[in-house]
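Shown here: the complex without one of its protein chains, the others still in place.
Up next is chain A:
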Amino acid sequence: PRARLLCGPGLRRSGAGLLVTKCGLLRHRPAGGGAYWVDSQQKRYVPVKGDHVIGIVTAKAGDVFRLDVGGSEPASLSYLAFEGATKRNRPNLQVGDLVYGQFVVANKDMEPEMVCIDSSGKSSGMGIIGQDGFLFKVSLGLIRKLLAPKCEIIQELSQLYPFELVLGMNGRIWVKAKTVQQTLIIVNILEACEYMTAQQRKQALAKLSGN
């Protein structure tokens, strides 16, 4: 019986065969009819519909905010796209604030549009990110690793200190812990996780929790 083969990111169908469009490692998953995709390292983010990202407010233009999301164009965010926002009750966003939202329109021909509510009108964790904390940029592959269920890095770090963490698919991470020193330690560990093996990471964390 013929099954449907899924052609994932990095591959494109061409005539009778498949063409590789990105450089990286070819992966295969035999479950559910089989899926092939290419794992590639990338730092530059391309907006995709449905992705949750962290944006920085750069301008207010009428009733729309312009956010920098790390793509080729700034994204637009309407002031009505927040939970409980009406024409009288505007959200309190200033230039330079951080916003966690998802894309509703994101393609190569138009300017991307973001919202901070989901399809039922609830915010479900999205919205303005509070004061303090630290924002930094990592590669997209590390974000995908951190977002996997039961990620070891996050479990080990949470045993070190309690902290708040927001992960944006555009490579941006926001961290806030009790003191500035703890925040910076977590930032350094997360940045180094890109290149450390699991063994090295456990050693570094053991050294820190011993102090």
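In this section, a residue touches a chain if its C-beta (ideal position, glycine included) is under 8 Å from a C-beta of that chain, and two chains touch if they have at least 3 such contacts; residues count from 1.
Quick note on the criterion: contacts and distances are computed from a predicted model.
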Complex member absent from the view - protein name from UniProt, among "Exosome complex component CSL4", "C2 calcium dependent domain containing 5", "VPS33B late endosome and lysosome associated" or "RNA polymerase subunit AC19": "Exosome complex component CSL4"
Listed residues A:Gly15, A:Gly96 or A:Gly121, member touching the removed chain: A:Gly15
Which of A:Val105, A:Leu146 or A:Leu160 contacts the chain that the document leaves out: A:Val105
Chain A residues that touch the omitted chain in the full complex: 12-15, 105, 107, 109-111, 113
